[in-house]
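For reference, the structure I am asking about is given below.
One protein chain is absent from this view; the other protein chains keep their places.
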Amino acid sequence: MNERILSAGNLGIKRFFALDSRAYEKGVLDDKTKEMMGLVASTVLRCSDCITYHVIRCVQEGVSDDEFFEALNVALIVGGSITIPHIRRAVDTLDQCREKQRKGRQVKL
Amino acid sequence: MNERILSAGNLGIKRFFALDSRAYEKGVLDDKTKEMMGLVASTVLRCSDCITYHVIRCVQEGVSDDEFFEALNVALIVGGSITIPHIRRAVDTLDQCREKQRKGRQVKL
Amino acid sequence: MNERILSAGNLGIKRFFALDSRAYEKGVLDDKTKEMMGLVASTVLRCSDCITYHVIRCVQEGVSDDEFFEALNVALIVGGSITIPHIRRAVDTLDQCREKQRKGRQVKL
Amino acid sequence: MNERILSAGNLGIKRFFALDSRAYEKGVLDDKTKEMMGLVASTVLRCSDCITYHVIRCVQEGVSDDEFFEALNVALIVGGSITIPHIRRAVDTLDQCREKQRKGRQVKL
Amino acid sequence: MNERILSAGNLGIKRFFALDSRAYEKGVLDDKTKEMMGLVASTVLRCSDCITYHVIRCVQEGVSDDEFFEALNVALIVGGSITIPHIRRAVDTLDQCREKQRKGRQVKL
Partner (left out) sequence: MNERILSAGNLGIKRFFALDSRAYEKGVLDDKTKEMMGLVASTVLRCSDCITYHVIRCVQEGVSDDEFFEALNVALIVGGSITIPHIRRAVDTLDQCREKQRKGRQVKL
């Protein structure tokens, strides 16, 4: 669907998508920290698809389970109980990633 | 005002305030990372007082200007142009903190 | 400003303002319960002017301090730490209302 | 999934879950009033899972259909037309609960 | 479900539904402009059902693909990357409408 949107020829949307990717690339902050920030931001804003994306990226960048739960705890405290359904889904996605890792399979977006 | 609220005797509110403080204490993630997460979360949710608090805490934890702007860039991309007025205030608070540091004064909450 | 807006002749806005007033009038639920609902809704949505309005209306309907803090606790748990600045303002408005009551003055909108 | 999350050993999350449960327990306000507040807060914040939870709890606490619709009306006026899809789901859940009650079955979370 | 809700006899809800329909009727602004406004508002507030509704109405009012993407670009810039999953769904709905139009079928709500 991203390809479909980018092919529509709207330059503003195309450029925004590029900026979006670049925001999480290593700079003075490393990818891992940026992906955890993306996870926290997506959780407090309760965006399911964004959360799934950042959980997978966090796993790829080597975020540990304890780091993951500390990040989710910040999101839970900032955003309150309405984030709980999204925290459940985040943990479910994490468990699926860990399951893949245990089986020696790659965790892919 | 926090003291006034805590003195009101509502146990739930009192305990929430305690959890709120603890969420940013060093765990497997360091204080600096947690405060930057708090800054990003507050910015996408557009909470002025929370942003001011986390900017000051970031400065106290030694976040550099470049790190600061990379964190704000994540917030801007995730949250869109409606975060801009809050990003302006965040940078204004940062500038005031740096001014204090240049004069050898302490940056306090 | 409400009069200015209503005088502009937009029927939709005029009718919405009427529905807004009626939503808090006594029905099968009493005014007090409805005003506390309005307070909780305004707090989780972080609307300062709405919070001030509903705090005053709650005081007028005889909401006690303990009831007030239990309602705010629900809002705090649901909405998280970003509601804290608004909870501070709500309590400040409550204190001003109580001060007026102690002096035998009327609490007005 | 709650058990999974609680077993992860993050104390902050564990304690938040406890505070969340306690916020709706009878205090100076009764359970019914608190659950209706939870319903209104969840509706204006448009959290589907939270709405389903509070609708069921409202039914368990004996909220009548008329009370239910007056609470939803407050949420609709405060939160606007974007709450309508969630109000539809709330009423659908209510109807399922009433159907169970008509058949003499228990309404469970 | 709308009929079910309207039949419940809550006058406030009934009247709000009427105001909601009327807000998009031709006035000094035409239907097309109003539906595009509804689309932008629904997208920044990330309401899936509302977006689907306004995409279909936009197509019925003759909004072109380029106009559609310019409206979505405004929403994307204002609301940030968390609107992307909803922009994907909006474009998917648009494609389904265009497919129907190519086959000479009517685009219906």
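Chains here go by letter, A, B, C, D and E, matching the order in which they are written, and residues are numbered from 1 within each.
By definition in this document, contacts are C-beta pairs under 8 Å (C-beta built on N, C-alpha and C of every residue); 3 or more make two chains touch, one makes a residue touch a chain.
Note that the structure is predicted; figures quoted are calculated from it, not measured.
Asks: For the chain that does not appear here, which of the shown chains does it touch in the whole complex?
Replies: A, B, C, D, E
Asks: Just name the one of B:9, B:62 or B:85 that touches the chain not displayed here.
Replies: In the full complex, the listed residue that touches the missing chain is B:85.
Asks: Need a quick check: the contact residues on chain B for the chain that isn't drawn.
Replies: For chain B, the residues touching the absent chain are 46, 65-66, 69-70, 72-73, 76-77, 81-82, 84-85, 87-88, 91-92, 95.
Asks: Residue-wise, where is chain D in contact with the chain that is not depicted?
Replies: Here the touching residues of chain D are 44, 76-83.
Asks: Give me the chain E residues in contact with the hidden chain, please.
Replies: Chain E touches the chain not shown through residues 19-20, 23-24, 27-29, 33-34, 36-38, 40-42, 44-45, 50, 64, 66-67, 70-71, 73-75, 77-79.
Please note the rule applied: only the chains that are shown with their structure count from here on.
Asks: Nearest whole angstrom, what separates the Cα centre of chain A from the Cα centre of chain B?
Replies: 21
Asks: Roughly how many whole angstrom separate the Cα centroids of chain B and chain D?
Replies: The answer is 32 Å.
Asks: Would you please write down the residue numbers of chain A that are in contact with two or more other chains?
Replies: Those would be 20, 42, 44-45, 50, 66, 70, 73, 76-79, 81-82.
Asks: How are the chains arranged in terms of who touches whom: line, ring, star, complete or other?
Replies: complete
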